[in-house]
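Shown here: the complex without one of its protein chains, the others still in place.
After this line comes chain A, so read on.
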Amino acid sequence: VLVLVRSPLPRLRALLQRCWGRMERGLWPGLFGGQSPPWGPAVAVQGLALVPQGINDSGESSTEAPSLLESVVWMAAPKQRRTIEVNRCRRRHPSKLIEIKRNIDVCPECGNLKQKHVLCGYCYTKVKEETRLIRMEIYKKEGGPFNSPTVETVVLYEGEKPTEKDDSKRIIERARKRPSWFVQN
């Protein structure tokens, strides 16, 4: 049976030598499941002839130096300096310039600018500020965390009385006039 072994790197070569040596000496009987190896000692394979050769380390060390240079990975590096003209062509290419946005509109409520798919920034901060003040009132009423009641909450501004529907709800009072955008139900 011809067993062809490709010429491996020296370390792999050394490993193969050791395994082969062990197999030949019968120190690795478990390899073929107890049976005798199929190849006999008379089989001199061309490929195998390389393997038992030069087991001494001196042979390895002499061949190791050039192989280190072979196994070095060559990195890419620029060959020439890119001129400013080439650099400008790349930096000022239309794909790199900022595109003008065509989705800017005027908010009908406050008159500031807004993007079409986004809430108006001014109106949002206005509502956020009022919500913060309402939450401060709630905190004052509750007195601490985990005290929120199980009923709904209603916010009443100056001069407003709770209606019949608001009987079962918690009432939060704010000391200012009702803002125009906060519609009362």
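FYI, contacts are C-beta pairs under 8 Å (C-beta built on N, C-alpha and C of every residue); 3 or more make two chains touch, one makes a residue touch a chain; residues count from 1.
Going forward, contacts and distances are computed from a predicted model.
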item	value
Among "Large ribosomal subunit protein uL22m", "Aldehyde dehydrogenase family 3 member A2", "Serine/threonine-protein phosphatase" or "AP-1 complex subunit gamma", the UniProt name of the subunit that does not appear here	"Large ribosomal subunit protein uL22m"
Residue, one of A:Arg11, A:Arg91, A:Arg135 or A:Lys165, that touches the chain absent here	A:Arg91
Residues belonging to chain A that touch the chain removed from view	91-92, 96-98, 100-101, 104, 113, 115
